[in-house]
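Notes for the one structure printed next.
Every protein chain of the complex appears in place save one, which is left out.
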Amino acid sequence: MGATMNAPSALPAVPVKMQARDVKVFYGAKQALKGINLDIQENRVMALIGPSGCGKSTFLRCLNRMNDTIENCRVEGRLTIDGDDIYGRDIDPVQLRARVGMVFQKPNPFPKSIYDNIAYGPRIHGMASHRDEMDEVVQKSLQRAGLWNEVKDRLREPGTGLSGGQQQRLCIARAIAVSPDVILMDEPCSALDPIATAHIEELIDELRENYTIVIVTHNMQQAARVSQKTAFFHLGDMVECDDTEEIFTNPRDERTQGYITGRYG
Amino acid sequence: MGATMNAPSALPAVPVKMQARDVKVFYGAKQALKGINLDIQENRVMALIGPSGCGKSTFLRCLNRMNDTIENCRVEGRLTIDGDDIYGRDIDPVQLRARVGMVFQKPNPFPKSIYDNIAYGPRIHGMASHRDEMDEVVQKSLQRAGLWNEVKDRLREPGTGLSGGQQQRLCIARAIAVSPDVILMDEPCSALDPIATAHIEELIDELRENYTIVIVTHNMQQAARVSQKTAFFHLGDMVECDDTEEIFTNPRDERTQGYITGRYG
Amino acid sequence: MTELADPDVRAVSPARSRYQSDEFVARLRRRYAAEQRFKYAGMAAIGLASLMLVVLLGSIISQGYTAFQQTSIALDITFDAAEIDPQGTRNPEVLAQANYAKLIRDSLGTVFPEATSRADRRTLSDLLSSGAPFELAMMVRDDPSLVGTTKRVWLTASDDVDQFMKGFIPRNVAETERRVNDVQVAAIDRLASKDSIEKSFNTTLFTAGDSREPELAGIWGAIVGSFMTLAITMALAVPIGVSAAIYLEEFAPKRWWTDLIEVNINNLAAVPSIVFGLLGLAVFLNFFGMPRSAPVVGGVVLALMTLPIIIIATRAALKAVPPSIREAALGIGASPLQTVLHHVLPLAMPGILTGTIIGMAHALGETAPLLMIGMVAFIVDIPGGFTDSATVLPVQIYMWADSPERAFTERTSAAIMILLGFLVLMNGLAVFLRKKFERRW
Amino acid sequence: MQLTVLLVVLAVLAVVGYHLGRSRAANAVGGRIVQLHSVPAYYGAYVALWAGLPAFLLFVAWGVSEGWLVMQMVLAGLPDRLTSVDAQGIALLKADLLNLAHGLNTGRQPDPAVVAGAEHYNALRQLGDWAVLGFGSALAVAGLWYARERISPRMRARNQVERVINIVLIGCSLVAILTTVGIVLSLVFEAARFFMAVNPLEFLFGLHWSPQMAIRADQVGSSGSFGAVPLFAGTLLITVIAMLVAVPVGLMAAIFMSEYATPRMRTALKPILEVLAGIPTVVYGFFAALTMAPFVRRIGDAVGLDVSSESALAAGVVMGVMIIPFVSSLSDDVINAVPQSLRDGSYGLGATKSETIKLVVMPAALPGIVAAVMLAVSRAIGETMIVTMAAGLSANLTANPLEAVTTVTTQIATLLVGDQEFDSPKTLSAFGLGLVLFIVTLTLNMIALRVVQKYREKYD
Partner (left out) sequence: QSRDQIRAVGSSTVFPFTTAVAEAFGKTGKFKTPVVESTGTGGGLKLFCGGVGPQHPDIANASRRIKKSEVDQCAANGVAEITELKIGFDGIVMASSKAAKHYDFTRAQVWKALAKEVPVNGKMVANPYKKWSDVDPSLPNYDIEVLGPPPTSGTRDAFNELMMEGGCHQVKEVAAILTDEKARSKACLSIREDGAYVEAGENDNLIVQKLGANPEAFGVFGYSFLDQNKDKLQAAKVDTVVPSYELISSGKYPVSRSLYVYVKNAHVGVIPGIRELIGEYTSERAMGEEGYLADKGLIALPKADRDAARVSAVNLSPLKL
């Protein structure tokens, strides 16, 4: 089927929040990214699409230096946020990660209560000094992630006891609780049902006003619905990046065309 | 958007492979399923849809007694396969699980090599006596799951080093390697890109000739594309089960209607 | 569609620069300071533990290394045929019965002709170990043609001479305050001037069984005993412990009686080891009539003692294996047992090995329970089987540590070094295995 | 010899049986294994068990009873004049027979009838061994054949095999229970005698421990008071000190090894620390008594504290060092087993490494860490030598770590290895102490289990 987009097209020029220049990533000897150049605009949603294993997650993890935790992972090239080199001396990975939040592909709630899962980030960043404030942050975050009604009576139960979709929403709530500048989402809706997905998509749309969002998705419709820019990755290359409408209606590269049309054209 | 279905509608009467009668499941005191009645027809694909936490996974896990492994889980009612009581004395849960394979929501490869991940099932079931045979089984399974080309040069590397989508396809390959009668899939494509998804959907279509398939999905389009029967679950109830076309075009229950139309109508 | 009409959204999302605000940076600095402190605490912990180890090992080695040398004295021994074998039969029985001590006395008499009094002669023969005549007997037994010849032979010196040579008995104190009297000191000096007294590698320590004479004492018997005992312990404790842990963690229904077993196992870990000795005495010796001092009984008792350690460690390791792995295996038709054997156990192996090592290390170093079953004993003969009387390394160490003879002090430390050598060997094997099994997922 | 052969035969037959069973099961359904009740490996195991197990049980039974059986037969064959003596005489006669049968020279002229008996004994044993070899092999072959014949697609091989395996596994778990029963039995009778001599209330609540009781009738006893409170208090004090050393150091070491150190460093550090657990306690005892205690005392003198030359502190600290590996190695394993995804989740929120460890990794690893700490506590309670050598044996009731105290286990060991007397309360008090310690730790463990069960959280 064609891309049924409900996102606005042809945006005016906006400041660039993050920038990648010739970013190469290696896992040991294996090269996963082959020189990515990409501008991520402020207050926009950027979707990363591409076949499995093409390096979307890898790129995403470069943006907040989560790759640092992988033993044999090496990053080359230049990545900036607000003009500061992400891998430079001036930027501290912890601070960076607070500014650039992340939701992972597999839901990974902490083995703590639902409440503590959410409160974890605000607590370490000293965002709520009182019990009440914290309660409010938790409630707000859960509400925005559309989980509040389901869990409000069991905030003290472990987060690991939730269903797969609930777990993922919990992780989203956890990420937005620290109100980062940029939110990276690695297939955040892959475990969600349509209602929850719609909820998250709405949330993304809403967050865009204040935040910059990068989302990896396999769902073309989703990419079309939520993003203003879309980048297509293929075998470690960034093949094409353009306005979402442009990509879905008028891809320039034939690989992009092949992918987004697939059998769905 | 409306359900764009490409599946045949109005099937002739076919033998019933598995049957659920008044199946109730409890987690401790909490009731997760409230009396499910469902017929799963042979050589058909049955899709289970419904909002997150409604009990789809729970029901799926009843079908191959994976619920046995959950400490405080209790199953009531009658479930049969080929007329044999699944929870009866004659059926060995181990053998049952070989007959009723399963692909889980979160990819869970063994921390072994890719080859050994696939070969494990055939090996314990004594399905391949020679090295060559085993190689063939592995290759076939990986090919059918659409992973062969990506991993054929790294069969000896650990399965956990694959990307999320690759891992899920590995799990699918692992499940079909033991050629079960019924395959249960719990959101098998949630981590996959469209091409891989298409590949798996094709595979499902292909497998249907010999196997019976039950698939949990949040993707309406997918349900519409691959299944012949669709059951809608809601809050532990099976609200409605019918031919897929029927469900998507003409749902009888308003909850079904509300769900499948959502904002997609 | 759920409505999220929240006009107050911005309230929870403060100014976007908050992560660059001075407040945050200051806080971050504090957090990093905490991070550094935490890391240093970790390093300090490692450092402290290593330091303790170094201190302990240092003191052991500095006290014990001298034991690897032993003083011997060279004497020209005349293997007088008339004395050894008057009939000339060369019958081994006769050869063994001869008075070799007299040969030594005679030889000493020629070296120190001035020593004529009985007391002096006695004093001089005390330079040599009481085992020296047996050394001569062995020589003659091995080579009867020696009879009738004169030969310079190296004989083991007595422990006092040995300690004197090593400087543990001071020379410059009053004669009454040292166990080597002036006559002996003069004799040692004379021998030294003729290169007839020297230190060489102490093979006895590694080849002999126990002895009351430090210079004749060795730990081979204890090593063999330890090996046999530990073999039994390992053969019982590891399979039983791992099986029990598997049962409790993977198969047992959670009932009151599994709780009981669990509590019970934790409790056994706190039972003083000597009580296991009492158990061994009451059950294995008195009830089953098994032999005293036997490695088989010691092994069983130590196995019971280490069992809880292995079970607890194994259970912790099994618990750490994620359930998704079990589901994956069960989902393709592996039986619960196959699931455990093929997937869970290999993943839990590092933890199991750790438990085994710690348990075995404990068993290897344990003395108290063996006291009750008769393994704290003076045993000279090297055990030849699991039911022979035997002792083990820590017991040997314990007994030597309690011996009055000064020369046992260094031997105690040497024995500890050897025990630790075995421990390191065992650990090495475990490290190898652990590395093989370890992976993060 | 014959028995070794039998074991080898059994092993071989079991292996053969396994393969026969597997292939027969597969053949029975023409290779369509889905039609089997169980997977083929279970049919193999079923046959192997039938082949090996009955014969092995026979082997064990014979091994256990052989000596006794044969001896009874030999005694029955001896003339009355030899056997119609009291039990002691029979014991001596048996010793004589055995010595002769083993060809020992006892240094006295043996009775010809006894010599004949000894020969009879040897002959019977030979015969018995051969019989067991033959019969055992036959039994194994029969079992193999029987099981093979019984294989059919509907046979519930898995259930049968698993029942056997389950029984074996339960048996292994029961070893722990049996051990406890054995310990209780070996303590309870003597303990009962002790409590008949000493009022249990006085024992449990008495504040004074001084078993300086006369051990000889002709010796006039001095004080004999058996108030166990100082011992338990001392145990508590020393255990707490040891834990204060071992838990922080061990846990921090574990964290450093699993989170900060490079993998190579970790593989080196871990076994190095484990050496600490293997150093014989005598060594620690000497170290505590001769290095640590004077050191503590010097420090104390320097700051003007009155430190006993045998202080609980010295013993406790050294004991803590000894059990560091219990905490560090086991915790390191469980920390290492915490999935990386949890760490990623925390880092992704802008947590530092130490925050991640403290707030996410530790809670996830808590059940295992608790197990490790409990093990360490147990080890501390059970340790005797260090306390004996460094903290002395005087039972002071004090919470001051600079004074000398003693522990329950130290007292038990001292009482049991020292001069004893059959029915002196002094000796018997060791059993009383053992029993009460057993009950106390059991109670503590019960409480601990409840607590742990309440707070145990699952994660994946």
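Each chain carries a letter (A, B, C and D) given by its place in the written order, and its residues are counted from 1.
In the analysis below, contacts are C-beta pairs under 8 Å (C-beta built on N, C-alpha and C of every residue); 3 or more make two chains touch, one makes a residue touch a chain.
On a predicted model such as this, the values are computed, not experimentally measured, just so you know.
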- line: The chain left out of view makes contact with C, D
Message: Looking at the full complex, which residue from C:R190, C:K254 or C:R292 touches the chain that isn't shown here?
response: C:R292
- prompt: If the hidden chain were put back, which of C:F201, C:W257 or C:F378 would touch it?
  reply: C:F378
- prompt: Among the options D:L58, D:V141 or D:V417, which residue touches the chain absent from this view?
  reply: D:V417
- request: From the listed residues D:L3, D:V29, D:V188 or D:L393, report the one that touches the chain absent from this view.
  value: D:L393
Message: Contact with the hidden chain only, please: which subunit C residues?
response: 96, 122, 130, 134, 169-170, 173, 176-179, 211-213, 285, 289, 291-293, 371, 374, 376-381, 387, 389, 399, 401-406, 409
Residue numbers in subunit D that touch the chain omitted from display: 67, 86-88, 91-92, 94-96, 98-99, 101-102, 104-108, 210-213, 215-217, 219-223, 285-286, 289-290, 293-294, 308-310, 388-389, 392-396, 403-404, 414-423, 426-427
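Everything that follows uses one rule, which is that only the chains that are shown with their structure count from here on.
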Field: A-C or B-C - the one linked by more C-beta pairs in contact
entry: B-C
Field: Shared-contact residues (touching 2 or more other chains) in subunit A
entry: 94-95, 98-99, 106, 124-125, 180, 195, 198
Query: Listing for subunit D: what residues touch at least two other chains?
result: 38-39, 41, 158, 339-340, 350, 352, 355, 458, 460
Query: Taking touching chains as linked, do they make an open path (line), a single closed cycle (ring), a hub with spokes (star), an all-linked set (complete), or other?
result: complete
Contacting residues of subunit D [partner subunit B, same complex]: 22, 26, 33-34, 36-41, 154, 156, 158-159
Message: Touching residues of subunit D toward subunit A in the complex: what are they?
response: 263, 339-352, 355, 359-360, 363-364, 457-460
- line: Touching subunit B in the complex, subunit C uses residues 1, 254, 323-336, 338, 342-343, 347, 439, 441
